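One protein chain is absent from this view; the other protein chains keep their places.
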Amino acid sequence: MEAASKWSKIVDGNVVLEFIDVTLRGCAQVMFQNNPLTGLLFFAAIFVGAFGEGNPAMAFGSVLGTVVATLTGMHLKDRTSWKAGLYGYNGCLVGAALPTFLAVTPILWLCIILGSVVSVIVTICIADILKTWKVAALTAPFVLVTWTMLLASYAFGGLNTSALPVPNLPHDLVAYNTSLFDGIDLFKSTFYGISEVFLISTVIGSVLFLAGLAVSSLWAAVFGLLGSLLAVLVAVVLQAEHASINNGLYAFSAVLTAIALGSTFNKPSWRVLIYTLIGVVFTVFVQGALNTVLAPVGIPTLTMPFVLASWLFLVPNKDVMPAHRQ
Amino acid sequence: MEAASKWSKIVDGNVVLEFIDVTLRGCAQVMFQNNPLTGLLFFAAIFVGAFGEGNPAMAFGSVLGTVVATLTGMHLKDRTSWKAGLYGYNGCLVGAALPTFLAVTPILWLCIILGSVVSVIVTICIADILKTWKVAALTAPFVLVTWTMLLASYAFGGLNTSALPVPNLPHDLVAYNTSLFDGIDLFKSTFYGISEVFLISTVIGSVLFLAGLAVSSLWAAVFGLLGSLLAVLVAVVLQAEHASINNGLYAFSAVLTAIALGSTFNKPSWRVLIYTLIGVVFTVFVQGALNTVLAPVGIPTLTMPFVLASWLFLVPNKDVMPAHRQ
Partner (left out) sequence: MEAASKWSKIVDGNVVLEFIDVTLRGCAQVMFQNNPLTGLLFFAAIFVGAFGEGNPAMAFGSVLGTVVATLTGMHLKDRTSWKAGLYGYNGCLVGAALPTFLAVTPILWLCIILGSVVSVIVTICIADILKTWKVAALTAPFVLVTWTMLLASYAFGGLNTSALPVPNLPHDLVAYNTSLFDGIDLFKSTFYGISEVFLISTVIGSVLFLAGLAVSSLWAAVFGLLGSLLAVLVAVVLQAEHASINNGLYAFSAVLTAIALGSTFNKPSWRVLIYTLIGVVFTVFVQGALNTVLAPVGIPTLTMPFVLASWLFLVPNKDVMPAHRQ
């Protein structure tokens, strides 16, 4: 705490340090934390994961995206949101996602810059709309901007879609004949569920992400980890594709739902716990549903399952919870 | 009237009877009626239709869904909505729809329970959002929850999609060369239009549904029946697929639009009648449009054409109608 307040004082007097502080908070806000140390650990995790997967561009992209979005947000009236990093996190994700799915070319870097700028505009737009019902924009700006660019890449020869799923009509998945947990790596899939929030599969990175959460909010780390485990178990029982489960692809949205419903927008309690449980289980269904909906247009769901499920559960929050933090 | 007030007194003093009363009203609210006798007749119609089609699971599912949703709604603050059955009707439809399209397995029953619980949360969410424009949630919660689960069934080996339409790209329907009404059974298609609100094709059931409407509101029964007939006629003129017309699939959404616009949210008048007419005709277009949109992802429209068309016509209600009931 004391270190934090010292840091605040140092930062306040220095434009460059303040900018770095806000950029770090921007990265931390991907998982709802307003804490520069969390952001530092998150960036470390991204670099570990990106270099581990041989895709350094996505690490640099995430830094570029956060910086551009933070720079854009500086020119707006709402300084409080800016200082909390709330204009930065969508740019961070845009910068991580585009090099994950598109070939790294000069046009791609321009797209990251444009996408990060637009992500700030979309953030204000959605926040303006949703404040009517006192709900946050979550990662919707990231998803909408990235979806737009990934979809557009099919129409533009200058953007190469090689890493996107091939557009196809949905087919029914045949049930596995073996026992449910055959071929499932429970440990890996749970941890990958955490790092896949940033589109990478890395155990060390996940530990860093959890550490980043823990220095800001222990509950957030606990809900994130348990949310991932629960989502994996639900996906196993429903017999989702094993490769997807093992890569954490049924868990990353659930991780965010768990943190949001369990610790960010509610104080932990039994009622909140049950509500979060239902929310996490339903997020897995939304994940499956969006996989089907997006199959014909060949784009990934990104964190949209989290966004939809959480909006669904956050709008009625005040009608369901006896008392809740604004 | 006297019987109704006697019933109210008996119910008020008894928790079990009250619960049954609210559950019945929940079923009745599928067609906007706040009346336990209507609900009883509706349930009777569902059982007649489900057993007639050899699919008893959908009848039991509709009871289970209504009960679970009513139980869930009991824990909320808004007792008035609960007592009117407004938390129950979406669960009723979820419970009827899932066994209609998915294989009956233990996981399916769990899905009905989860879907009914979530339908209550979605109901509050949508009602909260739409009260900004004084419009009701209609059956949107049912459609969204069921769509999610049906779409997810393509991704989950544990849910079998056998009764869903095979995903395919839309093809243009070739015009019929014979006279328009060749091969059309006007009587059956009109009556099936009413029972298909609950996803069944049954003439006896439709008579029971109409009786259920009539004991609560004669206008509702009249508008429902004429709405169905008009929708069939429009679909015939536009040359929709004969099998779909004959099964009432172009009429069931129009039935709900007609009751909603003509009798539930407006007092019958000439202006209302014209408005309802346009609404019913447009519902048939929305039905055709949604059939096309959903073809690539292999799910049915459910009552979404009704929801979209009615929202469209209900939001401007106060600007169009000289005076109207809240």
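Points to keep in mind about this one:
A and B label the chains in the order they appear, each numbered from 1.
In this text, contacts are C-beta pairs under 8 Å (C-beta built on N, C-alpha and C of every residue); 3 or more make two chains touch, one makes a residue touch a chain.
Remember, predicted model here, so these are calculated numbers, not experimental data.
Across A:I20, A:M74 or A:C125, the residue that sits in touch with the chain not pictured is A:C125.
Note that of B:P36, B:G158 or B:P296, the residue touching the chain absent from this view is B:P296. Interface note for the absent chain: among A:M149, A:L213 or A:M304, the touching residue is A:M149. Considering A:L17, A:M74, A:L114 or A:M321, the position touching the chain not shown turns out to be A:L114 (whole complex).
Residue-level contact of chain A with the missing chain is found at 76-78, 107, 114, 117-118, 121-122, 124-125, 128-129, 132, 147-149, 151-162, 167-169, 296-298. In the full complex, the hidden chain is touched by chain B at residues 132-133, 169-176, 237-241, 278, 281-282, 285-293, 295-296, 311-313, 315-316, 319-320.
By definition in this document, only the chains that are shown with their structure count from here on.
For the copy pair chain A and chain B, the superposing rotation over Cα atoms measures out at 120 degrees to the nearest 5.
Separation between the centroids of chain A and chain B, computed from CA atoms only, is 36 Å.
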